[in-house]
Each structure stands twice: as structure tokens, then as C-alpha cells.
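The other protein chains are all here in position, but one chain of the complex has been omitted.
Read from first to last, the chains carry the letters A, B and C; within each, the first residue is number 1.
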Amino acid sequence: MDIQSLLEEIAGSVRPVAAAGEVADYIPGLSSVSADHFGICVATADGEIYGAGEWTSKFSIQSISKVFSLGLVLAGDGDRIWQRVFREPSGTPFNSLVQLESEEGIPRNPFINAGALVVTDRLITLTGDAGAAVRDLLRRESGNPDVAVDPLVAASEAEYGHRNSSLAHLLASYGNLENPVDLVLEQYFDQCALEMSCRDLAVGARFLSRNGVAADGSQFLSSSQTKRINAVMLTCGTYDAAGEFAYRVGLPGKSGVGGGIVAVVPGRCTICVWSPGLSKSGNSLAGMAALDEFTTRTGWSIF
Amino acid sequence: MDIQSLLEEIAGSVRPVAAAGEVADYIPGLSSVSADHFGICVATADGEIYGAGEWTSKFSIQSISKVFSLGLVLAGDGDRIWQRVFREPSGTPFNSLVQLESEEGIPRNPFINAGALVVTDRLITLTGDAGAAVRDLLRRESGNPDVAVDPLVAASEAEYGHRNSSLAHLLASYGNLENPVDLVLEQYFDQCALEMSCRDLAVGARFLSRNGVAADGSQFLSSSQTKRINAVMLTCGTYDAAGEFAYRVGLPGKSGVGGGIVAVVPGRCTICVWSPGLSKSGNSLAGMAALDEFTTRTGWSIF
Amino acid sequence: MDIQSLLEEIAGSVRPVAAAGEVADYIPGLSSVSADHFGICVATADGEIYGAGEWTSKFSIQSISKVFSLGLVLAGDGDRIWQRVFREPSGTPFNSLVQLESEEGIPRNPFINAGALVVTDRLITLTGDAGAAVRDLLRRESGNPDVAVDPLVAASEAEYGHRNSSLAHLLASYGNLENPVDLVLEQYFDQCALEMSCRDLAVGARFLSRNGVAADGSQFLSSSQTKRINAVMLTCGTYDAAGEFAYRVGLPGKSGVGGGIVAVVPGRCTICVWSPGLSKSGNSLAGMAALDEFTTRTGWSIF
Partner (left out) sequence: MDIQSLLEEIAGSVRPVAAAGEVADYIPGLSSVSADHFGICVATADGEIYGAGEWTSKFSIQSISKVFSLGLVLAGDGDRIWQRVFREPSGTPFNSLVQLESEEGIPRNPFINAGALVVTDRLITLTGDAGAAVRDLLRRESGNPDVAVDPLVAASEAEYGHRNSSLAHLLASYGNLENPVDLVLEQYFDQCALEMSCRDLAVGARFLSRNGVAADGSQFLSSSQTKRINAVMLTCGTYDAAGEFAYRVGLPGKSGVGGGIVAVVPGRCTICVWSPGLSKSGNSLAGMAALDEFTTRTGWSIF
């Protein structure tokens, strides 16, 4: 398989799709991006890197950060987090309050916003600075010391993030936050506002395809923990389209409203695609199409 | 009908019920009160006042304040508020977020917390200080210039009010607040934390039994507006027990978690009962029993 | 007050509204009626009858029948029915399954379809034939021995009534039916398919304005039972528009998708309006407008 040629073909065929999506408009920092960007990068478990399109351009990683904060909490704290957050698909749009209320403050999974707030809260307790912990992990794993927050996006999140504030106060009302609401929100927004390229994200997530082995060869997560993060990505990683993603792409994946998606072929590689035009389910339209084509052409579905 | 004797009989017969209820425990300022207090006052439309039990003791009026802020907004602004809040029973517990989400930020009615936050927000815009406006109305109407906030309760509300903060941020996320979230919350808590006696509340609400005529003889609300506030009280005034209250008591009424209930016999009188022990639905247990007995004995149900 | 002239004025002013509504289309037997009919009748507690428009034309009473089956069950069985059905407003559209599921088979009130199926089930147990019991009550009270089922509508209900079948089976799954599902459905459809005129319904419901005294002077229901039926009508009688109805009309009322509404002025009269064009909430559009005008002009709101 000539991966480089394949990525270039995919970049050519899916770019027209990108224009059909809608760029996220809930914060000004995201809505100013044009829909028709497209980039893709594959980072293999044994160290090769392939890219096509705008694969070195930076974008807002948004909810993709949730994979890394979860990894840090599992690495630091083992399975304790599962007493404060479930790991079931939500079956409702990604930031719904309904479930949180009917299940008394235990979020359905760590990849919906409520769940990620709980994970961030725990990471603050473990490290003192959750935003810095995620940023430093991504710097180390991607090998790019310049990974940083986009201050415009971070300010937008804080200013317009009433919905996340609502979730955080609701979690606090159920006693499911250890730290002050404002601190948790600030550090949550800091993670979401990290700017990275497809290259940096594909390389930075590579431990997920290598049984938890970090860039420096150390065991960041156990093999079992890594499989389990991948399992949660598959069942919960793409908002209310997890079934669709599993059906069409057949890989664990985590998307963000900035238009990025990171997917994992266990034992083989990680893939990061980026295109800001979103489908109704909040996932990158061209990104989904690219991953669909990638697994169809390579046969690298996990099923 | 000898009202004074009737009230004394009721006070005697329902006091034992009081001990069976649970005092509200969601804020420290409320939970320190003993359950077995009981007071009742009747203020007739033509100026007589009767009371029994602890009818001159002060308690936290909590959600009963919502009747008065709604009155002020209708008086100042006419029917405009109904574009921002519905007037249907909620069918779910009193501070549920579910409905607010499924109906895109329009609260079901002005007497659930979300709706009262919207009313408070409007009252801030109309008067500059919603807390002071409600307090001053109650001073004027009750004739007691000492009506004031209990600072301990107000501080408790602010510290422990995560659920109301959650609601306010959710309203803001739907664009249904005109003023900053923190200002709306502060003035909402100020209203809820007013301390009053059964006497002051029964007298203070007398305009509801007099087609809107205020204590000074002026027309505070039109006859039609007054009837409509009474209608909203009947269908929405007692959380998820509005049907039960209509069935057993048969009067428009508004309760608060401080244990007070104000009820209206149109054209005839207002009644205020207080007993801090609450039923599961959040209404005063002995208060409901007292009103039930009152309407059974007087035949003054509206049905 | 010259009631006759008033009714004629109302008939003139609201008829144009009728055309704006939508005729119920869920069964063929109802959808063939034109929207722009209008009739109104007032039957006073002391025996006078006034009418205007098509007040002697027959229409399908549909859910209005639920008031009479509830009355028969309360008369025959006292308060026992309240162990099998709540009396709270539903807060959701009139035939929702959601509530029934979350509250484990206890319908929210006797006027939503699920609740009426439970009431019908009990009436079958009490009388052997619930359809005949309701029909005979209405013949007796209206003085019209020809009150009968429209066989076309009854057949339509049975053929297209999948939603009611779904509700009945769900009730059975929770053990909240005493009789076979098919029997309950058949007799429920029989009540709904009764054909009556405004005159017959206004006269037939007169016991609700007379503290339960029947046409023959006997006490069909106690005064307390009558007040309580009126209370349930006010809080639950007009589907998801009970708050709106209380606010605008200010009377206990029960509507049907055939376009009829029966309202009660306790101690004074009953009113029946009919116009088949419905609002989104399933209530007669011109009927609501006529009742609104009636209570505004007469001042006969209960508030």
C-alpha cells in the first residue's frame, strides 16, 4: 500500500465535500474559519509520517483534547474516574443536560462536555493545572514544543460558553466537582482552545496505536488502558453519530467542532483529518468522507 | 362565619401534621428552622385581618416572591413577558432543566425557577433593581416598612445556588436574558431571601383578591391582569402538585420552600399559611392541610 | 345580561376565526367535516337554555366523553380510581407515551388518553358496559333519548387507533388494566364516537354547575366530587393548553378533537361551543375565542 499516494487521492476527492458543511458558529473564534480547508496525516506505529492537503496548518482541536485529558487521568489515577462518569453512548446531542439530570449528575461518558468537565476537574486535582498538563503531553508526544492555546478562541469560549457554565454548575449542584466551577471551566476552555496541525495530532496520539507506549518509549498507559480508551472512542467519540462512524469508518475516533478527527488503527497507525465544515451531528463532513474512503481502500477497519 | 375561631381550630388540628414534613435542606439558611411551626392569617378584601398560631413570625418567603415580581412586570410592561416565558404547567419537578432544553430556552411558566429568572431579568431592565422593587412593593402593600432580606439566607443562596446558576447560564445560552447572569442571580436571590410573616404576606397580596386595587386604593393591576395572575397561580403555583392543590384546596395558590403558601379567594380574601415541614412535592405539608380544611369548612373553593 | 344577544354577537364575531383552524385528520370519520361550522349553547343551573349558530347540529364529542366516564366512576367507586391514575397536568402533548413509561404505568391524569383508558377499564368492571353507561348518562342528563354512537367514526377509531392500542398495551404491561385490552379499546372508542349537539352537551353537563345535582333532581355526585371534577378540568382539560385556557378563559373546560368544548361556571351555567377547526394544541380555535369573549363580556371567570 502506497499510503502517500492514497492520501493525495483522498485529499483530491473529498475537498469538494468540505464546502457543503457548516463551520461551527457558537463562538466567534471558530466561525471565522473557511469551510473548505482539508488536511490529512497518517502516523504509523513504527514512526513513519505521511500527509496531504493542509496537513501542517493549525486548527482548534476542541473536543479532541478530551482523549488526552482522559489518558492523563487514567495514567495518574487508574479506574477511579469511572465512579464519577459513565462510559455509555449518550444517545442524545453532545451537550444535552437531560441525561445529566435524570442520572443525578453522573455524565454518560467522558467525551460529552459534562463528562469532560469532570475529567478536567480530576486532572486539576491530580496536577494542579489541567490545561498545562494536556498541553505538555501534546508537546511531548507530538515533538512540537510550540503547541499552544489560541488566545482568541480561549477568550471566545469564556465569553460565550454559557452552556458549559450551565453544565458545570449543574455538576457542582450534584457534588460532582472537586474544584471551583470557574477554575474547572477556565482549564477546560484552555484544553479545547489548543491549536495543532493534523501532523502534530496524528503523531501526538500515536500512543493509542502502540498499546500505550509514549514517544520516548516509556509506557504512558498500560495496554489494557489503551484498548479501553479506544473502546470509549468508538462508542462515544463522535457525539450522536457514533453508530454511523462505526458503521462507515469502523475505527475508534474522536472529533472536535473545529473540524478535526483523530482515528486509531490499533497496532498500525493513527490518522488525523481536518476540514472545518461540519455535518448536522457536529462532525467534519469531509473528514468523515476521507476516513470512510481510507478504511474502504486499505481494509483497515477493526471489524 | 366566625373566621377567627375557624383559624384557631385549624391551627390546633394541623399542627401535629407539621412535624411529619421535611424542612428544605438545600441551603443552610433554611435547614436550621424547625419543622413544627405553624401560622395562618386571613386578610379580607375589605380590610379585616384574622390570624392564629405564629402568624406574626417571620419566615423566608422564597418562591412566593415570584407572584410579586410577575405582578410588577405585568404592571410595567403589559403582556410582553409572554414572548419570553410560557404559562403552562410544567409537569416535572420544579427546577427541571429538561423542559427548558427541549423548548429552546423558553421556560414553561413564570413560577418555575427558570421562568422567574426571566421575569427578574425583565424587572431589572424596567426598574434597575428588581430586588428593591419587590421589597418596596411588599412594604407598601403590607404596610410594614421593615420588610427586608435575611442576609444569612441570601448568602446561602448565592453560595449553594449552583442549580439556579445552571439555569441562568442555560437561559443566557439561548439568548433569553437581557442582563448579566450574575446580576440576575443576585437580584433573584434577594427576592427569595425576603423575610415576612403570614400577616404581612396575606395583607401584602390583598390586591389579588381585589381586582388589582392596591393598599392605597390605586389600580396596581387591571382586573384582567389580576385574574390572569390568579389563573397562573392555580395551574402553576405549587410545583408538580398544582393538580393536587386545585383538587384538594380549589384556590389559586403560590408556595415557597420556606414553608409559606399564599392563596386567593377572588373578591373575598387572601390567606397565608406557614409551616416549614414540606411534602415530597416541596409544598408545606401542614399548610396544604390547613388550606384544605379552610376551603372545606368555608365552601370558598372557586369550583 | 341578555345572554341570547350575547351568544348571537359572539357567533357573528368568531365564525371567521373558524376557517383558520385545521380539522383533525387522524381518522377519516373526523377529517370529512368542514372547519367553518360554529355553534354555542348556554344552559343555566336553573334551567334556561340559550343558543346561537349551529347549536343543534351533531358532532363527535371525542374526549369530552372523558368527563362523563370519570363522573360515573367517582359516583360508583369513590376515590379508588386515584390509586391508578394521577391528577396532575401532563406538560406534554395529549397522547404522549413518555410520561406513562417514566411513571411506570400510572397516567398523569384521567383526561389524557392513557388515563381515560384506565377510567374506562374501571367503568367496565363497575357496569359491564362502559360505552352504554356513558351513553345512558348523557341521554338522561340531556333529556335526548337519541344520543348515540356515529358508527363511521367508531369504525375509524378502531381501524386507525394504533396509538391508543399502543397505550392500552403499555398500560397492560404495567398491570394497570383489569379487563382485556381489546374490550377496553372498543368501549373507549364507543364513548369517543358519541354524536351530540351543543345543546345536548351543555344541558347534559349541567350537573357540574349544580354541585352534582342531576336532571331528575337526584344527587349524581357529591358537591365535593363535583368541585374536584371541575378542578381536574381546569388543570388538565385542554391537553397542553390548560394554562392558556385558564389564563384566557378562566373556567374549567374539557375539549375534544371533534371541535367541541364544554366549560363550567360553577353555580351558574354550563357552556358548550363547537367549531371543528383546531389550534396546534388540539383545541377548537373558534371555540377558544368564543369562550374568551364570553367570559370577558360576562365577567364570569372563576378568578
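Observations, loosely collected:
We adopt the following convention: contacts are C-beta pairs under 8 Å (C-beta built on N, C-alpha and C of every residue); 3 or more make two chains touch, one makes a residue touch a chain.
Since the structure is predicted, the reported quantities are computational estimates derived from the model, not experimental observations.
Within the full complex, the chain left out of the display is in contact with A, C.
Residue C:Leu97 is the one among C:Leu97, C:Ala132 or C:Val213 that touches the chain missing from this view. Note that of C:Gln4, C:Thr44, C:Thr125 or C:Ser165, the residue touching the chain absent from this view is C:Ser165.
Chain C residues in contact with the hidden partner, per the touch definition given at the top, are 96-98, 101-102, 162-163, 165-170, 172-173, 181.
By the touch rule set out above, chain A reaches the unshown chain at residues 86-92, 99, 108-109, 224, 226-228, 230-232, 234-236, 240-244, 246-247, 250, 252, 266, 296, 301-303.
Criterion: only the chains that are shown with their structure count from here on.
With centres computed as the average of Cα coordinates, no chain lies farther from chain C than A. Because chain B and chain C carry the same sequence, their contact can be compared by residue number, and over half of the numbers here are used by both. Chain A and chain C, compared by their mean Cα positions, are separated by 55 Å. With centres defined as mean CA coordinates, chain B is found 47 Å away from chain A. Inter-chain spacing, taken between the CA centroids of chain B and chain C, is 32 Å.
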